[in-house]
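Got a structure here, written out as structure tokens. Questions coming.
Of the protein chains in this complex, all but one are displayed in their positions.
Here the chain labels run A, B and C in written order, and each chain numbers its own residues starting at 1.
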Amino acid sequence: MTEEKKQSEEFEPKIVAFLCNWCSYGGADLAGVSRLQYPPNIRVIRIPCTGRMSPKFILEAFRRGADGVWVSGCHPGDCHYIAGNLYARRKFTLLNNLLHSVGLEPGRLHFSWVSSAEGEKFATVAKTVIAAVKAAGPNSRFVKLRVEVA
Amino acid sequence: METRTEKIRETAKRLLSEGKVDLVIGYRAGTIPLRTAPYFARTVEEAENLIWNSHCRINLANFLPRRKDRVAVTAKGCDARNIVNHIIENQIRRDQVYIIGVPCEGMVELDLVLEKEGRPIQEVIESNGKLTLKGRDFSTSLDRAEVLRQNCLTCAHRNPTVYDELVVDQVAELEGVDRYVDLKELLAQSDAERYAYFQNLVKDCIRCYACRDACPLCYCHVCFVDETMPQWLGKSIDPPDVMTYHLLRAFHCTGRCTDCGACEAACPMNIKVRQFTRLLEKDVKELYGYEAGLSLEAKPPLTVYRPDDPQEFIK
Amino acid sequence: MAEMILKKSDLAEFVKSLLNDYQVLAPVKEDQKVNFAPVEDGEFLLDFQNTFSSPKHLFFPQSEKMFEFSTDRADEGACILKEAGKKTPPRVVFGIRPCDAKAFQVLDKIFRNDQYSDPYWFGKREATVLIGLGCNHPCPTCFCTSVNCGPFHEEGLDVLAVDLGDGLLLKPLTEKGLKVFKQAKGLKPADDQAGEKAAVLKSEAEKAITSKVFTDQIAQRAVMELFEAAHWERVHESCLNCGTCTYVCPTCHCFDIQDEVAGAVGDRVRNWDTCMSWLFTMHGSGHNPRPGRKERVRQRFMHKFKYIPLKRDGEIGCVGCGRCINLCPVNIDVRDVVRNMNA
Partner (left out) sequence: MQNPYQPYPVRIDKIIVETEDKNLRTFRLVFLNPEDEKAFNYTPGQFAELSLAGYGEIPIGIASSPTEKGYLLFTVNKVGSVTSALHNMKEGDLMGVRGPLGNSYPLKELEGRNVVIIAGGFAVTTLRSTITWMLDPAHRDKYGKIIFIYGARTPGMLLYEEEWSAWQKRDDIDAYITVDREFPGWNGMVGFVPAVTEQVGPSPENSSALVCGPPIMIKFTQPVLEKLGFSEEQIIMSLENRMKCGIGICGRCNVGPEYVCKDGPVFTLAQLNQLPKEY
């Protein structure tokens, strides 16, 4: 086994998950109650709706050293506020493209629709997200380290 | 150009003397060659200072938000599109603004001229598509077409989309221009290469925010860079802070940017900041079929949705 | 020691002879912009208008660490600020324009007042020898002769160099300058002819500066008379309130102090700030003493042309370098503003 590979196996990423209060947060809860296992790399921040997500939050997470970011909300049509997630979808599409265009590595930024009944999907997506971020390795882009100035 | 100048003055004088507007926003001659300055003519005499030439790069729509008075404004294709934005976003009422449309044949890139002619330029004379540059013991000339701004070379809307009158006949729109050739090449590169490209792009940024301040879209009372609780980004020239600024600035222009190039014209460090906004502009057009400022009726893309909007990237 | 001649063919030797004791910086063109960069031989520009950026960053970097600290409670002395204490090595800056050197002299009076002295500014100032280069061909936007300065002005410099064509005439002005002379190779005593030639170049250069402003009335008028003048109603109309003029200005010196934390370590950093910014004067209560563009634009010009002269022995906060004229996105020409203030 090469040194590099060993390191990436030991690497435990920090992933910030922004979960909609009305669905994915419940999904996470259900996954927990149902004792579905997924690795503990995820730090959850509850948001009122994916429509509340600002690109600032995602950039701030990366700036502060998150290795991955995952945003999850209600399935289209199920928004508690009728269409918050549908407006958000356009923002996410454009932001996702923008960040990848300026050099965000694939596998760092994830979006999903998970309802509060989908404990299993939550655990599955969590595993996918964690695996993808692990594969991408420690994040060095858009990260604010100790200030680099004169 | 001379015709445009004359017609603009004529119109401005008429509007002011008839009391139709309180002021006319246009350009005056720069105090140094290759520049103009936004000018606010309030009297018929002041209207005599209005001009039009190849250096009207700053977008005058920028001076409209939150105005209480009735204004006339000279508008190129891009300026007019930004006025449409303002009307849609309730920054000014349509009946408050009199649009003096100026069909445009492109503006000259200042940095390109300075680069091509290394010596200090004392005087510029413009005629028949040529710029004659004069300096201490020299005089040379450049074709206007050689030194047009990149956004003007690929502009698809040179004629004002909305106007109250036009000062000259409409100009022919450019046909078959691919606005995004360079971006497509860039996007074909690896993520590491793109990351390096954009990091390098903003390495000279001094955080003066001229790009923001010259942008007609940036009219928030408190910009995110000035927010303190929480403070979203550091104020130093540390690369991650600089990049965060540019990304968020560009994102705030999503679906609203007309690629007028005022940001680049204003940048003292010659940073190609349009590269960020163009990425978004391209996506908005390709994904949602929207171009900003073409009509007063169309809904901006982030204020609407379709049930079948693309979402392949969402798990 | 008298004036010396440095042949252009000996420039490399001159620079190399200093490298043991000094870092040498000189004007170099990169990405279409001339700026100061470290050099190790004679490969730099003598024929340039002025550096793109104001060289104030040599002493006052846009962002500079002042202190560092640990935020780890387990650390003894956590949250106690320790000086970042980077020492500037001895430096020779070759080819600085007299206007920029004059700006340093003005800033010396600002960074040191009757009670306090800024150690960051003076630490770098004291470590640096400035070899100026007279402007044989000033730019059309230069107006240094109107603001206590000139194309061959000596204040703030340690040595003044004059480009005579095939060689440079070097005139030592301070002890620091003389010290460099003693170490440097390639210098030969200058003859009278060289001095005469330099004098001609100087008077020609001064004549070439045709753009003039006057500040006599500004000096005489009371603060409030200037402050309340009607012309301010128009100056700000086109202003975007960006920070370009302040950041490229060699005498603008306002700064912000910010704490930045990364994990368990942090730094107190000072950054250039600009009076054009809304946040600059914003109170915590929401009250802003300079709420609009008019107040902020006025502050900048009043500060430069009235407040600084009042408080710092008549020095003007402008050296006529013309950078703001060239770079202002909306062509607000400082000369016009001063004419209005003085009218």
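By our rule, a residue touches a chain if its C-beta (ideal position, glycine included) is under 8 Å from a C-beta of that chain, and two chains touch if they have at least 3 such contacts.
None of the values given here were measured: they were computed from a predicted structure.
Undergrad: Please work out which displayed chains the absent chain touches and list them by label.
TA: B, C
Undergrad: Which one touches the absent chain: C:H57, C:H253, C:R293 or C:R335?
TA: Reading the full complex, the residue touching the unseen chain is C:H253.
Undergrad: Considering the whole complex, which of C:D21, C:E206, C:E295 or C:D336 touches the chain not shown?
TA: With C:D21, C:E206, C:E295 or C:D336 as choices, the missing chain is touched by C:E295.
Undergrad: Who touches the missing chain here, C:Q32, C:S117 or C:Q220?
TA: The single option touching the absent chain is C:S117.
Undergrad: At which residues does subunit C meet the chain that is not included here?
TA: On the subunit C side, contact with the omitted chain comes from 66-67, 69, 71, 77-81, 83, 110-111, 113, 115-119, 222-224, 227, 253-259, 261, 266, 268, 273, 275, 280-285, 287, 289-290, 295, 299, 302-303, 306-308, 310-311.
Undergrad: Considering the whole complex, not just the chains shown, which residues of subunit B touch the missing one?
TA: 228-229, 231
One rule holds for everything that comes next: only the chains that are shown with their structure count from here on.
Undergrad: Using mean Cα positions, find the chain sitting nearest the overall protein centre.
TA: So the chain nearest the centre of the shown protein is B.
Undergrad: Would you mind telling me which chain pair, A-C or A-B, is linked by more contacting C-beta pairs?
TA: Of A-C and A-B, it is A-B that has more C-beta pairs in contact.
Undergrad: Averaging only over C-alpha atoms, locate the centres of subunit B and subunit C and give their separation in whole Å.
TA: The answer is 32 Å.
Undergrad: Where the CA atoms of subunit A average out and where those of subunit C average out, how many Å apart are those spots?
TA: Averaging C-alpha atoms per chain gives centres 47 Å apart.
Undergrad: Provide the C-alpha centroid distance between subunit A and subunit B, rounded to the nearest whole angstrom.
TA: Computed value for the inter-centroid distance: 36 Å.
Undergrad: Going by the contact rule already set, what residues in subunit C reach two or more other chains?
TA: In subunit C, the residues touching two or more other chains are 62-63, 260, 269.
Undergrad: Can you list every residue of subunit B that touches 2 or more other chains, as numbers and ranges?
TA: Residues 234, 236-238 of subunit B touch two or more partner chains.
Undergrad: Quick one: in the complex, what on subunit A touches subunit C?
TA: Those residues of subunit A that touch subunit C are 144-147, 149-150.
Undergrad: Residues of subunit C touching subunit B in their complex?
TA: So the residues of subunit C touching subunit B come out as 31-33, 49, 62-63, 137, 139-141, 234, 237-238, 240-244, 246-248, 256, 258, 260, 269, 271-274, 277-279, 282, 325-327, 329-333, 335-336.
Undergrad: Which part of subunit A faces subunit B closely enough to touch in the complex?
TA: Residues of subunit A touching subunit B: 55-56, 59-60, 63, 76-77, 83, 86-87, 89-106, 110-113, 125, 128, 141-145, 147-149.
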